[in-house]
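Sending over a structure as structure tokens; questions will come in a sec.
What follows is an incomplete set of chains from the complex, kept in their original frame.
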């Protein structure tokens, strides 16, 4: 059963199910950007990018890029009707001021108290933080997408982060390759897990106790 | 997503007793007269109202005060060409006043909308308006610490709005409105014209729709200054 896990696309799909119609959403660079591809039919979230744009759409056809129209990952995007441009202080004002409904980020580690480590592994190389330390504060929901364990098999949901922190007590929900876990009052609360996985098996690859509140639903996703 | 509401009555129906309400405008420019009058008709009490001024004549905020709806005003300049409504209540001890320097008022509202709980300004240092506030010295100069200002509701007058709540303002009617739209939990807009998404150039949006909750079209809005000069009086419908 330990081979059973969701692909990144499937994790992104699951996260997309929780994004309401009309929600204002910031998707972190890389993996979290995939969430936009799985927007639920009939819903129109508005995507925010830190560099001063609300309401962007998917990448343009190769060769038609306009490099003044990019996202925070410096990738070319397109405009949807009702978009708006603004400067960087206004953009992070939206973030810090609590105007985003959801911010979705990647993670190196998430602690049971909601601490997030996602910007550097150690002290080597050139450090770069970008907007991560701002994005983890202010959004109504701060969600994380991640494999449940590292490539070596170490838990990424931990008792306490050992990597440098991005933010303290900021994560509200984690979508992993095995489960959906909320952070409630300093604890991991399991909401959904793969049907084929036992509680014991899941706990064995999780670095802190998984609590439950009522039923744990099956984590069901389509083939992608 | 469509933030349009059919009428003013629906737009203000969520504003209950005890709410804090920011109202855009500077003097008559940008004053959302129709929204204010709809709020008077709805009649919530014990409101805290934040506006640069404190009403003029017998309409708008002055009419709210006359209707006994306002417990407290937070403003910089509670005087006007006809300040009777506020002055009478204030001198009778029936309305509270928090007087804030105008730039500090603007920056406190901006801080509320942008998640800055406190900041330092030189304004009011050493004056009676700084009494009781923390101070600090930076690079040899003295500053007063000011706190953010937020509200439950903002009533805003815009020129154009689209269905997503993107706004533009007309000339100097902009003033406090972009700041208040961001600092309120629920922002209610009256716009002279409402257009489809895409009807406003994305480079020319003054207030992005993320700050706006409800939009009502008021096609031919009244201007406070013109009403004052015409001696108009508003009474609850």
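The first chain written gets the first letter, and so on, giving A and B; residue counts start at 1 in each chain.
To be clear about the criterion, contacts are C-beta pairs under 8 Å (C-beta built on N, C-alpha and C of every residue); 3 or more make two chains touch, one makes a residue touch a chain.
All figures in this text were calculated on a predicted structure; none of them were measured in a lab.
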| item | value |
| --- | --- |
| Whole-complex copy numbers (one chain of each kind is displayed here) | A x2, B x2 |
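In this text, only the chains that are shown with their structure count from here on.
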| item | value |
| --- | --- |
| Sites on subunit B touched by subunit A in the complex | 1, 110, 112-116, 162-164, 166, 182, 196-198, 200, 202-203, 205, 208-211 |
| For the subunit A and subunit B complex, residues of the former touching the latter | 21-22, 24, 44, 46, 48, 53-55, 79-86, 89-90, 92-100, 137-138 |
